[in-house]
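Next up is a structure, given as structure tokens.
The complex is shown incomplete by one protein chain, all other protein chains being positioned as in the whole.
In this document, chain identifiers A and B correspond to the written order of the chains, with residue numbering beginning at 1 in each.
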Amino acid sequence: MSEAQFGVGQRVRIADRTPPVHHRVPWYAKGKTGIVVRVCETHGEPEKFIRGDGKPARRLYRVRIAQRDLWSDYAGSADDKLDIEIFEHWLEPAE
Amino acid sequence: MSEHDHHHDHARTFQPDHPEPTTDAARVGLALRELLIEAGHYTAQEEQAVIAAMQGASPANGARIAARAWADEGYRQRLLDNAAEAIHELGFDLAPYEFTVLENTERVHNVIVCTLCSCYPRALLGMSPAWYKSKSYRARVVREPRKVLAEFGVELDDDVEVRVHDSTAELRYMVLPQRPAGTDGWSEERLASLVTRDALIGTQRELPLPEEQ
Partner (left out) sequence: MSEPWGPHDVGGLDAGPVDTSEHDTAYWEWQIDAMVRLALKKGLISDFAELRDGIEKLDADDYERCSYYERWAKALAYALVDRGVVNREQLDGKVATIRARQKGQALS
């Protein structure tokens, strides 16, 4: 298994892109910044499931994003969070 | 194939209390099923076995896991650290999905959704509720979780942090509810009887004790 590029506690930014194929990043999380809360196993890359292309293994992370960073009009507490699974090739280090 | 072909007949049979759906989309499904069975890709017997296996899963499995965690601190820790291994101890297996247990505390409330489809630990907890698959739940619980939870009767103070978990494919989640007060010394079986499906999803927070006899 490949070495994980990111560690727990690291700030990461989710890529803001929309490949014209099946992918598992919801629109609302694209371009958002959060913190890695768990380094998961590797799983097949969803974008490459198409027959014949194989499904290369990619590291998966759980990323925690503050609700107020997701929705400018978020009505709940400032402490509320959203956790989401994101593959490594969708993440870059963030300040 | 003849009209009297065994598989053929089986493929068609609907019991009287299982009426066929009459929407075009559902007919596509029925048609596909009959074609696959007629072509020998699978048999009606295999279908029945799969259905029976899936119907065997239920929230009672999650309740058993939660009760064990409440009763056994070592198990609780293993469950939170590596849920897949911990549920294996009780004979459950969700592979290839990474199973993850989210613990509710005084200060944290967890709730699970899958906005893109409806990922759910089916093999453990059984069929997900219809509302879990609805657009309203999937659309709103990530943006206004407190309001949606209130519709389920869960009113949270501001000092309770809400954590929404959007399940996007490879992981499967279950909430570990808080153990209700007044249950000291209860057996695991009795504890498990308190745990509901909605508590395991996070749309219920309090687990009421049954009325005293």
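Note that in this section a residue touches a chain if its C-beta (ideal position, glycine included) is under 8 Å from a C-beta of that chain, and two chains touch if they have at least 3 such contacts.
Computed from a predicted structure; not experimentally measured.
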Out of B:Glu103, B:Glu151 or B:Glu188, the sole contact with the unshown chain comes from B:Glu151
Take the complete complex as the reference. Which residues in chain B touch the chain that isn't displayed? 12, 14-15, 18, 20-36, 39, 41-42, 46-47, 50-51, 54-55, 113, 115-118, 127, 129-131, 133-140, 142-143, 148, 151-152, 166, 169
Hidden partner chain, residues of chain A it touches: 16, 18, 21-23, 26-31, 44, 46, 49-51, 55, 70-71
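Definition applied: only the chains that are shown with their structure count from here on.
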Length of the line joining the C-alpha centres of chain A and chain B, rounded to whole Å: 24
Sort out for me which residues of chain B touch chain A in the complex. 96, 98, 100, 115-116, 142-147, 158-171
Given the complex with chain B, which residues does chain A contribute to the contact? 24-26, 28-29, 38, 40-41, 43, 46, 60, 62, 64, 67, 70-71, 74-77, 79-86
